[in-house]
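What you see is the complex with one protein chain gone and the rest in place.
What follows is subunit A.
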Amino acid sequence: MTKVTMTVNGKAVSGEVEGRTLLSQFLREGLGLTGTHVGCDTSQCGACVVHVNGQDVKSCTTFALECEGAEVRTIEGMANPDGSLSVIQQAFQDHHGLQCGFCTPGMVMTAAALLARNPTPSEAEIRHYLEGNICRCTGYHNIVKAILAASGQDVSHLGHGDAVAAE
């Protein structure tokens, strides 16, 4: 076992891990941060996406020890400091961007990474950026709509994919 130290959602954390301990395991089992989901464990589905030093990565395909000294951000660190939902999270709620919710943590983290680089992406750019995130409910329409709305763009042309769209 080796000691690993990193910053997770702004807090310094450390723990004893094996070489083979994945970042997703360390977050979920070591730190109890179970918001990061493990869907496929083969780097296909993107449910486990977190940010490492500002970059979106699949935490099931990153070793915890590779993140020694890194700044890690998970879905638990996405809400505003007062506990209210962030703009992206609120847009997912407003536009029904989640059905079963399993893929949502990865979708939100990937969306945040996209918007940090490209604050007003087109629908096509959003769909392209989500290539590594699979929604098993196939609810992509409202996920894309939520991200578009979170970027401050008009989504009225995308129509009502649900009963609670806030337009």
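In the analysis below, contacts are C-beta pairs under 8 Å (C-beta built on N, C-alpha and C of every residue); 3 or more make two chains touch, one makes a residue touch a chain; residues count from 1.
Going forward, contacts and distances are computed from a predicted model.
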Query - Record-based protein name (UniProt) of the chain missing from this complex, from "Branched-chain amino acid ABC transporter permease", "Nickel-dependent hydrogenase large subunit", "Spore gernimation protein" or "Carbon monoxide dehydrogenase" - result: "Carbon monoxide dehydrogenase"
Report summary line: Residues of subunit A touching the missing chain are 2, 18-20, 22, 41-44, 46, 49, 55-58, 61-63, 65-66, 68, 110, 113-114, 129, 131-133
